[in-house]
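Rest of the complex left out; these chains stay put.
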Amino acid sequence: MVIWEDLRSWQFWKAVLAEGLGTLIFVGVVLGASCPSRGSVPGITPDPLQPALAGGLVVVALVQVLGEVSGAQTNPALTLALLCAGRLDLLRGAAFILAQSTGAILASSIFYLALPQTAVVQLVTRVSSGSHAGQALGMEFFSTFQLILTVFAVTNQQQQRDTGGLGSLAMGFSVTAGTLAAGTFSGGSMNPARSLGPAVVTGIWDHHWVYWMGPTLGAILAGLSIEFLFSSGASQKKLVV
Amino acid sequence: MVIWEDLRSWQFWKAVLAEGLGTLIFVGVVLGASCPSRGSVPGITPDPLQPALAGGLVVVALVQVLGEVSGAQTNPALTLALLCAGRLDLLRGAAFILAQSTGAILASSIFYLALPQTAVVQLVTRVSSGSHAGQALGMEFFSTFQLILTVFAVTNQQQQRDTGGLGSLAMGFSVTAGTLAAGTFSGGSMNPARSLGPAVVTGIWDHHWVYWMGPTLGAILAGLSIEFLFSSGASQKKLVV
């Protein structure tokens, strides 16, 4: 069977390892940059500028490092969208999401051990005090939609040749832009693994479903939009059939 | 007739849809990044750094995603300049501006529903309290001039081949630079659609003409400068004839 061949193949495990390590690095960098410097008042949503920049820039690097190994997805919402678009098989999708979740929890554990209890609580993405869950859900949906639109467009085989590698920049810049856009409302996660890690280690699960449902729906809609509407191969016929 | 052929073509409606969606994403990201984090005092012009960065970076991504479909203009001032330069026909120009305005109003409606009334008022671009309308007009003209100069130069067919795709970066970086330059005076709009959206949903139309006249005049002058002066094909003769 094909599954057994995959499970025995070095390429498969290398890709799974790459997703785990990549998510560990991404979540570690974002959490580190989110740590409140200077004795800041707890309870206030931290300014999203530094984690937004750090997250976007590390994605540019990760795509260069791990792009050829596993695609450097490092985001369960993206993996689910690739599954829905038929670009990824089920075994790989499930293994990648497990690896991403493990990487994110490992990264969060480091900060749980390194930070005092009052500081680590601030790493959990949560609906900000001025918003309610629906607003956070909407902003996570919107930000992830624009991010995954970019990822699907630049990884499209035919366009990739034209852009000559600029795709990794566009992906990272989308991460920064989306985090800045949603930061005030929901913390700007766009990545269920990034929200899962701190939730597991702190045990704070308030509105956690927002950070799975918003990004996943946004990602799937974005993926289908590119596949059926905007990619150079898409046509009216493809939409109908 | 050609117009009827256009109206029946899938390519035409795909481009119109791309302009609507692209402007929705651009305006949504800029407005989201403009939302005052932490209980900031109303009445103070928010710092332009975060919307400037978010706007510029999402433009880089949008050009990669929608550039081949419609050019990812997402700005009525640019569309008008392309019309004046004869790079776009009237039907397409009118349809694009309608789509851009619709996208911007849709994006603004989301924030109108999501934000308390005191916060949504801050999303309207307006002449800052220390300036008067003429200064804001001048800065919108200047900032849009440098932005559209960049857009026209990098989309010039002959140069495009040499720069190898770096054009999208230059466009996005111009958006950030222009927003930072004009931010203190006028909010750094450079895009009539970005100003139209919040004005429609809040009903605040103070000095709204500034955000159509400044960017449009700046864009048209920039477009003509490139076409007749600085493009590699331009020559003294072309200027005379």
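Which chain is which? They are A and B, in the order written, and residues in each are numbered from 1.
By definition in this document, a residue touches a chain if its C-beta (ideal position, glycine included) is under 8 Å from a C-beta of that chain, and two chains touch if they have at least 3 such contacts.
Note that the structure is a prediction, hence the values are computed from the model and not measured.
Here 2 copies of the chain are placed, and the complete complex recorded in this file has 4 of them.
Going forward, only the chains that are shown with their structure count from here on.
Between the two copies, subunit A and subunit B, the C-alpha superposition involves a rotation of 90 degrees in steps of 5.
Mean C-alpha positions place subunit A and subunit B at a centre distance of 28 Å. By the touch rule above, subunit A contacts subunit B in their complex via residues 44-45, 47-49, 52-53, 56, 130-131, 135, 138-139, 142-143, 145-146, 149-150, 153-154, 159, 162-164, 166-167, 169-171, 173-174, 176-178, 180-185, 225-226, 229-230, 232, 235-236. For subunit B in complex with subunit A, the touching residues are 10, 14, 17-18, 21, 25, 28-33, 35-39, 49-51, 53-55, 57-58, 60-61, 64-66, 68-69, 110, 114, 116, 119, 164-166, 168-169, 172.
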